[in-house]
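Before I ask anything, let me first share the structure, which is written out below as C-alpha cells.
Every protein chain but one is kept in place in this view of the complex.
Letters are used for the chains, namely A, B and C, taken in the order the chains are written, and counting of residues starts over at 1 for each.
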Amino acid sequence: MSVMDVRSRQVRVPRRFLPVAATFAVFVLTFGAGSLRYEGFASPQVLTNLFVDNAFLIVLAVGMTFVILTGGIDLSVGAVAALSTMIAAATLEAGWPPLVSVAAVLLTGTCLGLLMGLVIHHFEVQPFIVTLAGMFLARGLCFLISVESVSITDPAFRAAATGTLTPVEGVTLTYSVLIALAVVLVAAHVLHRTRFGRTVYAVGGSEASARLMGLPTGRVKVGVYAVSGFCSALGGLLFSLYMLSGYGLHAVGMELDVIAAVVVGGTLLSGGVGYVAGSVAGVLVLGTVQTLISFEGTLSSWWTRIVVGVLLLVFVVFQRAVVRRAR
Amino acid sequence: GADGSDGAGDDGTLTLGFAQVGAESGWRTANTESIQQAAEEAGIDLQFSDAQQKQENQIRSIRSYIQQDVDVIAFSPVVETGWDAVLLEAQRADIPVILTDRAIDSEDDSLYETFLGSDFVEEGRKAGRWLVDNSDGPTNVVELQGTTGAAPAIDRKEGFEEAVSGSSDIEVIATQDGDFTRSGGKEVMEAFLNSHDDIDVVYAHNDDMGLGAIEAIRAAGLEPGEDIRIITVDAVRAGMEALAEGEINFIVECNPLLGEQLMELVEQVAAGEEVTKRIEVEETTFTQEEAEAALPDRQY
Amino acid sequence: MRPRQLLRHHLFWPIAALVLLLVLNTVSNPSFLEIRLQNGQLYGSLVDILRNGAPTLLIAVGMTLVIATRGIDLSVGAVAAIAGAVACTWIASGGSAATAVLLALGACVLLGLWNGFLVSVLGIQPIIATLVLMTAGRGAAMLVTEGQIITVDDPLYHQIGAGFLVLPIAVLVSLGVLVGVALLTRGTALGMLVESVGVNPRASLLAGVRSRTIIWTVYVFAGLCAGVAGLMISSNVNAADANNAGLWIEMDAILAVVIGGTSLAGGRYSLAGTLVGALVIQTLTTTVYSIGVAPNAALVFKAVVVIAVCLLQSPRTSQVFGVRRKAGPRPSRSEEVTAA
C-alpha cells in the first residue's frame, strides 16, 4: 500500500492553452469572413498592416500581461506611452542625439513603473488607484512639457519611421514590427524560462502562498510594474515612430484597449492564468475589427462604436463557449 | 489588391476615402452630414470612417484606403503633427490627399494637394475685435477654453489675445479648460462666478460652452447677455437661437458645411488639376440682429 | 488612546484631504465658505460642489455594491449618456418629462440586466463584460440623438439636475439613495450576502447563497443609478450630449469608492467612505477650476492629491509613523496569510 495510484482526470487538449487557441481561432475566422466580404481584404499586406498598425499595442499588451498575471492592473500605460512620445519629441527638438533621447524615454518609463510598483508593494495601496494616479501624473507631465503636439523632425527617427522592409514581394513592414515581435519573444522567454517569470504566475495564483513558499514576491510585484513601465515607454517610442510626433492627448483610453486585448487573449484578471501569445492574438483580433470597419466604409460614427462593442462581445462569448465546452 | 477597385475607376465613378475625426460635437456631425450629402449629390463613392478622436485610428483608416486603392483621400486631422509617414505612403501609391477643417504641421507640403478649412486664429481675432469695438471702460473677461492642446483652442485663444492686446481696458482675468462641452462650460463658469464677482464678458471657444455658461449665469441670478456679455465661436443652431434671444451677444461663425467645396476639389484633384494650397471656407460673424435674420434658413 | 484611534480610522485621511482642499479654497477665495439663502434656495460654492458631485456620488453608490461583489462596471458613463439621450429625445419630440424619465430609467434597467447577464450567467469577466457596453452604449446614445446635441426646454425636467428644494434636488436624490442603500443593505442581510459573494464566491454558492441573483441585482442597480445620474447631467445643462455626457465618470466613481476604503478585490464595503471619496473628487475638480491651477498642471495636482490620500491611508504608513509600537508584529502583511 506504499505506492498510491492517484489518477488525474484525463486531459484531452492541454486545457490551459484553450483560451489562447480559441482567440487565434476567432482571429482566423474573422479574417476569413472579412476576406469573403471585402475585395482586397485577403491580401498579405492587410495582414501585415495588422502588425504595422498595432506594433505599439502589442508591446503595451506584453507589459500589461505581466502585471495582470500577478493579479494587478496598470491603467497608466496609455498615459506613459503619451509621455514617451512627448519626451522623445521634446528632447529631439532640443537637439539631443536620438539614442540619448531613446534612453531617456525608456528610463523615464521604467522609473515611473518602478515607482508605482514600490508604492503598490510597500504601502499596500491598490494597483488600480496607484496606476490611475500614475496616469494622471503622466498626462499632466505631458502638458507641462507642451500643450501642443510637437513634430519629430530628427532624420534618424524619420528614417526609422518611414523605412520599410520587403521580406516578400508585395509585403512591406516597418522596423516597429520587428521590435514588437522581439519583445514578445523575450517576454515569453522571461515568463516561462526564468524564475522571475514563474514567480509572476505564482504571485497571481496565490500571493500569500507564494510568500510562504519563500519566493521573492515583493521584488516580483515591483518588477512587473517596472516591466510594464518599460514596455509602455517602448510602446510609446514605437507610437512616436508611427505618428512622428509627441502629444499629450496621444493614446487616450488606450489602457482599456490594451486590457481588452489581454483579456480577449484569455488572461484572467484575477491573475495567474494567461500567455503573451494570447495577448498578441487579442491585439490582432481588435486590429481586425478596426480594419473591418475601415473596409466597410459606410458606418456612421455611432454605428462604428456599436459594431466595435458587438464584435468584442461576440469574441468574448465565443471564447467563453469554447473554454466551457472543453471543461 | 490593386485590381479590386480598378473597377470603380472604370465605370467613371470616383471613390473618396474620408477619415473623419469623430462625432464629438454637433458641429462635427453637421460637417459629416454635409460631406455625405455632397458626395451623394456629386455621384462620388464615399468610403467613410470615424476615428473616435484617435489619431492612430485615423492613420489606420488612411492605410486601409491606400489598400483599397481609392482615388482621393480626404481627412480632418485630429492633431496637426505626425502625418508624414502615412502621407508618404499615399504619395507612393499615387493617391492625392486633401485636408479639411484642420491643417497639418509638416515641412513637406507636397504631401497634400490642398487644405480646405477655417482659420481658427482669425476666428479668435474676429471675436476680439468685436469686443474691442463694443466696450468702453474697464472690461473683465473670463475665457472658457476648448480642450487643452486642441488646435482650435490654441488658435482661438491666440487670435483673441492678439486682438484685445491693443486695448488697455480689456483684461482676461481667468481662463480655464471647459472641454468644449456644455457641462464643462457650466461647471467652470460656476467656479468663476464664485471666485470673481466682477465678470463683464465671457469668451467661449465654442457655442456649447457658452450655452453651459448661460445656465450657470442664470442660476446665479444674473441675466446672460445683459449683466454678463457672451461671445462664442461656431454658430450652431442652439447657439444661434440663444443669440437671437439675446442671451449671447456675438458669435463668430465656423462653417462646417464644406461638403460641396470638398467634392469640387476632389473632382479637380482626381482629374490632375492644380489647386491652391489653402482654401478658406466662407465664414461670417453674427450679431443678435443678424442671427434673427439668418435663423430661418440655417441648415444646422 | 482616543486621538490614536481617530488617526487609525479608515476615513481619517480622506476627510483630512477634504478639509485641506476646502481650506485651500478658502485661503484663495475668502468667500468660498459663504452660503446664502436666496429665494429659499441655498447658494454658494459648497452647494455647487455638492450639486456637481451628485451624479458621481450616485454612480459611486451603485459602483460600491458592484465592487463589493468583486466586479466593476465600466459602462456607467455610457449608460448615463443613454439615459440623457433617451429622455431628451423624447421630450424634444413632444413627450412629457415624466414619461421621458420612466422611459430612460427603463432603458437603464435593461442595460443593467444585460451587464448582469454577461457577468453572472455567461461568466464573462466584469471588466470586459461592461467594456462592451461602454463602447457600444455610447454609440447607442449617439444613435438615439443622431449625433446631435439635443437641447430641451422643459421646466419640470430641468428640476432633476438644477432644481432646488432648499438644497439642490440632485443632491437630495443622491443622498437619499445613499441612505436608502445603507439602510437596505445593513438593515437586511443583503449587505452580508453581497460581501460574502465578493470574498469567496465558491464558498457562498455552496452555502446556498443566490450568488447569481445577487450579482445580477447589483449590476441592475448600478445601471439604474447611472441612469438617474445621466438624467441629472443632461437636465443640468438642458441638453443631451451623447458623446460627452458622463465621459470618464466611471473612473471618478471607482476612484471615489476606493478612496473611501472599499477594496477592488471585493468583500467589505463602506458607503460612508464612498460619500467622502466622491466629495474629495468633486472638491478637487472645483478647486482646480476656482483657484486657477493652470489647466496643464491640473492633472498633476490631481495625481498628487490622490496618491497622498492613498499613501496616508495605507496601514503601512501608520505603522511607520505615529502609531509605532515597540517592534510589534506586522499585522497588515501577515493578516493575509490565513492563520493556521
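To be clear about the criterion, contacts are C-beta pairs under 8 Å (C-beta built on N, C-alpha and C of every residue); 3 or more make two chains touch, one makes a residue touch a chain.
Throughout what follows, contacts and distances are computed from a predicted model.
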Per UniProt, the name of the complex member that is left out, chosen from "phosphoenolpyruvate--glycerone phosphotransferase", "Simple sugar transport system ATP-binding protein", "Pyruvate dehydrogenase E1 component subunit alpha" or "Ammonium transporter": "Simple sugar transport system ATP-binding protein"
Contacts of the hidden chain among displayed chains: A, C
Per the touch definition above, residue among C:Pro30, C:Gly94, C:Pro155 or C:Gly187 touching the missing chain: C:Gly187
Of A:Val28, A:Leu178, A:Met213 or A:Ala321, the one touching the omitted chain in the full complex: A:Met213
Contacting the left-out chain in the complete assembly, out of A:Pro19, A:Gly34, A:Gly204 or A:Gly309: A:Gly204
Touch residues of subunit A, complete complex, unshown partner: 1-11, 15-16, 189, 192-195, 198-199, 201-202, 204-206, 208-216, 272-273
Chain not shown, touching residues in subunit C: 187-190, 192-193, 195-196, 199-200, 202-210, 214, 267-268, 326-331, 334-340
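Quick note on the criterion: only the chains that are shown with their structure count from here on.
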Whole-Å separation of chain centres (CA-atom averages), subunit A against subunit C: 29
Whole-Å separation of chain centres (CA-atom averages), subunit A against subunit B: 34
Interface hub residues of subunit B, defined as touching at least two other chains: 22-23, 29, 32, 148
Shared-contact residues (touching 2 or more other chains) in subunit C: 142, 147, 295-296, 298
Interface residues, subunit A side, partner subunit B - complex: 39-41, 43, 45-46, 49, 52-53, 143, 147-153, 158, 161-162, 239, 241-253, 290-291, 293-295, 297-302, 304-305
List of subunit B residues in touch with subunit C within their complex: 22-26, 28-29, 32, 145, 148, 174, 176-177, 179-184, 186-188, 190-192, 194-195, 208, 211-212, 215, 219-221, 236, 238
Residue ranges of subunit C touching subunit A (in the complex, touch as defined): 74, 118, 122-125, 127-129, 131-143, 147, 242, 251, 254-255, 258-259, 263-265, 295-304, 306-307, 310-311, 313-317, 332-333, 336-338
